[in-house]
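With one protein chain removed, the remaining protein chains of the complex are shown where they sit.
Up next is chain A:
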């Protein structure tokens, strides 16, 4: 599959941004300065980026508690995200939401979500908007293997089929819901679940950007063309604990080390594009350096940003009252 240079560069940059953002949060969280719960997306970058590479600001996504990657891939700025995670007034949600609630509706980013399975029904609604308003948009729900067991998710698969919505259900299967393995918690297969609803099904290796890009392209094209909803099953793995502070006692020793060594989407991307001289290593090095600066700047700015003010407490509960 031929992918244009600018898409390759943009995608690499996006994946690198997610990686550095998350690795940096891991370090900063350990200092105790970051409040609340933080769930890192490291290791899963190719999924968010491979899917969102096919989307525009007209299209809508709904994310999860592990949402930083989806936000960055959909174009939310790292400055506003970092400030939000630090609980600052300059954050995308003015410090009201934090890591689990980063949202920017102007970019079609319907929010990370603290409620597992909260996204799929919302995406049925977003897809309905696209359909009724006839704006050509599609709506994409990212949800985990754990979330695939929520009634809300299963009902949404059915509703989307019944209403023939331009919806894409991206099941990010990292093998765990918190400390419990998918092999314990998920009966049957996602493929069979899709088939049960008569929904077209695509799958891919979520640690390989090119595989995700290709499968997501086909899935999204199907939905965008008005052929109804689809499921995209993305097999991947997270590199950190469920949340920061999780000692991962349920994972085998060495599991993460071998993922880092063999299933690093960034390393694999670099190898793939430089081997065949699609991109120069120096172009990727430049991106690496500039992303590093960008993340440094975001953290410094967030730490120095003003806190919310008392009046913010009661603002924005209602549009009018």
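One rule holds in what follows: a residue touches a chain if its C-beta (ideal position, glycine included) is under 8 Å from a C-beta of that chain, and two chains touch if they have at least 3 such contacts; residues count from 1.
Operating definition for what follows: contacts and distances are computed from a predicted model.
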Listed names "Acetolactate synthase", "Iron ABC transporter permease", "Quaternary amine transport ATP-binding protein" or "Alpha-ketoacid dehydrogenase subunit beta", matching UniProt entry of the absent chain: "Alpha-ketoacid dehydrogenase subunit beta"
Candidates A:57, A:135 or A:255 - the one touching the absent chain: A:255
Options A:44, A:59, A:150 or A:203, residue touching the unrepresented chain: A:150
Listed residues A:35, A:198, A:226 or A:281, member touching the removed chain: A:35
Sole residue of A:136, A:181 or A:281 that reaches the chain not shown, by the stated touch rule: A:181
Missing-chain contacts mapped onto chain A: 35-37, 87-88, 93, 95-98, 100-101, 113-117, 146-147, 149-152, 176-186, 249-253, 255, 307-308, 310, 312-314, 317
